[in-house]
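The complex appears here minus one protein chain, its other protein chains still in place.
Order of writing sets the chain letters: A, B and C. Residues in each chain are counted from 1.
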Amino acid sequence: MSLATETLGFIGLGRMGGPMTRRLIDAGHHVVVYDTRAEALADLPADKVTIAASPAEVGAAARVVICSLPSPAILSSVILGEDGVAAGSAVKIVIDVSTTGPTVASSIAANLKEKGIAFVDSPISGGLAGARGGTLAVMVSCPEATFTEVDPILANFGRRFYCGDAPGSAQVAKLGNNMIAAAVILLSAEALAMGVKAGLDPRVMCDIINASSGRNSATQEKFPRSVLPGTFDFGFTTGLSYKDVRMCVDEAENLGVPMVGGALVRQMLAATKARFGADSDFTSMARIVEEWAGVEIRDRA
Amino acid sequence: MSLATETLGFIGLGRMGGPMTRRLIDAGHHVVVYDTRAEALADLPADKVTIAASPAEVGAAARVVICSLPSPAILSSVILGEDGVAAGSAVKIVIDVSTTGPTVASSIAANLKEKGIAFVDSPISGGLAGARGGTLAVMVSCPEATFTEVDPILANFGRRFYCGDAPGSAQVAKLGNNMIAAAVILLSAEALAMGVKAGLDPRVMCDIINASSGRNSATQEKFPRSVLPGTFDFGFTTGLSYKDVRMCVDEAENLGVPMVGGALVRQMLAATKARFGADSDFTSMARIVEEWAGVEIRDRA
Amino acid sequence: MSLATETLGFIGLGRMGGPMTRRLIDAGHHVVVYDTRAEALADLPADKVTIAASPAEVGAAARVVICSLPSPAILSSVILGEDGVAAGSAVKIVIDVSTTGPTVASSIAANLKEKGIAFVDSPISGGLAGARGGTLAVMVSCPEATFTEVDPILANFGRRFYCGDAPGSAQVAKLGNNMIAAAVILLSAEALAMGVKAGLDPRVMCDIINASSGRNSATQEKFPRSVLPGTFDFGFTTGLSYKDVRMCVDEAENLGVPMVGGALVRQMLAATKARFGADSDFTSMARIVEEWAGVEIRDRA
Partner (left out) sequence: MSLATETLGFIGLGRMGGPMTRRLIDAGHHVVVYDTRAEALADLPADKVTIAASPAEVGAAARVVICSLPSPAILSSVILGEDGVAAGSAVKIVIDVSTTGPTVASSIAANLKEKGIAFVDSPISGGLAGARGGTLAVMVSCPEATFTEVDPILANFGRRFYCGDAPGSAQVAKLGNNMIAAAVILLSAEALAMGVKAGLDPRVMCDIINASSGRNSATQEKFPRSVLPGTFDFGFTTGLSYKDVRMCVDEAENLGVPMVGGALVRQMLAATKARFGADSDFTSMARIVEEWAGVEIRDRA
């Protein structure tokens, strides 16, 4: 069986995992899938997937199993719990594409190592569009030999960035990225609220910043798409962003890196969560600044 | 005389103003120049420039005069002082391309208006390379008719962004941009210091962030070029950045816009200035974070 | 004429200056007074005061003149302007008890020195009650000989603290004090909002803090008197506190002292001003925290 058509396992076919599984199928892989939510497994081409009854069944059917799950606790139990992936006899490599932080990555890696299973810590960035189009940024930390082996599989998802063999270091890269992604929403909101109060059209001001040294993902995408039209629907929740930034600052503190900027962003996300709810879009952080400034950062009629 | 070859005035042929004057000459303009520093006026093609003995002489020789000067106070005195530009009988439009803040822009505009002279507030972004290549971002606020008139001249410098007719609003856009540009140095330093302590190669981490949602001008240019190699020579001083961010936060406060993020960045620049001097490169802000974290964010040997 | 009954000048009989003038009268001084507001001069014992028609008339009638005025600009014009105190022939010492910052103090001192007049920079703390009872903290900077001379007069107002002969250093002490006084409102609000959400009675929690290492003027006075009862009427406006903290952070930056804490408090006061108005009581800063936390820090019914 050639690598390109090797049977793979995939657990967690949610907003990201679903389209990623389809990309593997489209590339010719047969995929053994598992999800607690039945709907997640509907609509899959019956001849190319096998629906497993437990994570252990996935581990019994595939040498490489990929997980895309919502929290560190769920990840742990899916991999190491009773009826978990590791209970399967076929599995040799587990790839985690969730953002779960470096602490759990290290402990799972150590645990699997004892069982002769390699753990690949592989968080991704790029949203739904990236998952569908195979244009994600794929961070990877694992032993170098394992990386060589899984790289062709990960290539279906997007561009790979090898982060070394320390378990969790890809998670650290991801947390740092997400902290900055949240921070620039705050800073851009401050700058744009000032601009609006001074009479500027915020769309013109975004264009200016994007052509200048202040350019960032918030002025390039988030404000034009979700704040200026007032839709606040970028697609990432305040609750998740807060969780990531909180993990980031905690991890930094554990490593001995004070983060005065990151800590402020974390509190502003906490304020956003308190004011607009965990399910609000994380671009709602701009509304905290708007309320203080008494102005809305919106397109002109 | 066609607009394209109209004689223009230029005052302040410094790091930015020098190359900008050359672009005007290359486009076919004759330029009447003035600078307090004799060297700034050396090396200019004698047949295409006239060296004036005072700002007033420039104002006497050209209908449109451009200023690129280091501070609001100098700008005011060059335009409105004894022997200032406004004392010349030819001048009808004064264009200021410096970053001098909205307050002085408004007061100069009002003052010139009484004398029948239009003021164009036109700060620029894009550094030395942009000034030489004509690829600057050129923000413009002035009456709409005046904008139509000066646009072909400003086109020599780069892409124009019209910010409306409120005097100073282009300056507000510029200050907002510069605040964000400084802020992302701090945030990127925090994220990268964490990464280095977790075992990541900071260049790989920059690549990851630039392919992900955290991308910004610091991870795209400043860190790869001036922090990772340890040169700290990006080309903008801590003193100037601090001045800009200070003006930004003050202006925001005047407009009723609290800037918790901007205010923190301002203090970190103040700390950088105290620790490394006003003449240090503003990428030195990363070194404050490095010292705290006890780690250097450098390329691997 | 003995020092204790020497005729004195007093300009600015506002909330602080009014009761301070009365204390001088009660101590046996005759006082020449001036205020732009007629009501401020009503109700004074006619035999013990002389109402002047201008600051200059006060300077013509008294060797020592005290000013209690709302802003640096007004102070300057009252002392140095046309018809200002310095135009009077009798005046030899001018005492400023307002909070006007070190910059204006230095420039007035230099200006008066040329005219042979000593300037005493003497901001006060202790509020209305302190002004009435003569229990203010009186900070003083001026040449040592001048201090010896004015000390018996200042003794009518409260306890004196000699800050040295550098003009403005008493103002610096006052600004530092006021910054801390505002900061502890923010920090106490954060701690108490947490307590209330955890089920604590905020008055008990204030008692605990006041008996422990967190004690400060906010938990000792401001919360018990103006926040817990929900009256927000401590007697110092958000606008004035913001002005003071802004001057403090600016002055610190000028001196090369980064103030990450002070800068945050300044922005929170700016937010309070934007949200509740400059005339709101500065204890309203607690309401910003309350709104974020979705809880009120109030006495139980």
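The rule is simple: a contact is a pair of C-beta atoms (placed from the backbone, for glycine too) under 8 Å apart; a residue touches a chain by one contact, two chains touch by 3 or more.
These numbers come from a predicted model, not from an experiment.
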Identified contact with the non-displayed chain, of A:L44, A:A218, A:M259 or A:A293: A:M259
Selected residue (touches chain absent from view) among C:G59, C:P72, C:G88 or C:P102: C:P102
Hidden partner chain, touching residue among B:R63, B:R225, B:R275 or B:R298: B:R275
Subunit A, residues in touch with the chain not shown (by the definition above): 246, 253, 256-260, 263-264, 266-268, 270-271, 273-274
Subunit B residues that touch the omitted chain in the full complex: 260, 271, 274-275, 291-294
Where the unshown chain meets subunit C, residue by residue: 102, 125-127, 137, 139, 159, 161-164, 166, 168-169, 172-181, 183-184, 186-188, 190-195, 197-201, 204-205, 207-209, 211-217, 219, 248, 251-252, 255-262, 264-265, 268, 289, 292-295
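We adopt the following convention: only the chains that are shown with their structure count from here on.
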Centroid comparison with subunit B (C-alpha atoms), farthest chain: C
CA centroid of subunit A to CA centroid of subunit B, Å: 37
Rounded Å distance, subunit B centre to subunit C centre (Cα mean): 40
Where subunit A touches two or more other chains, by residue: 260, 292-294
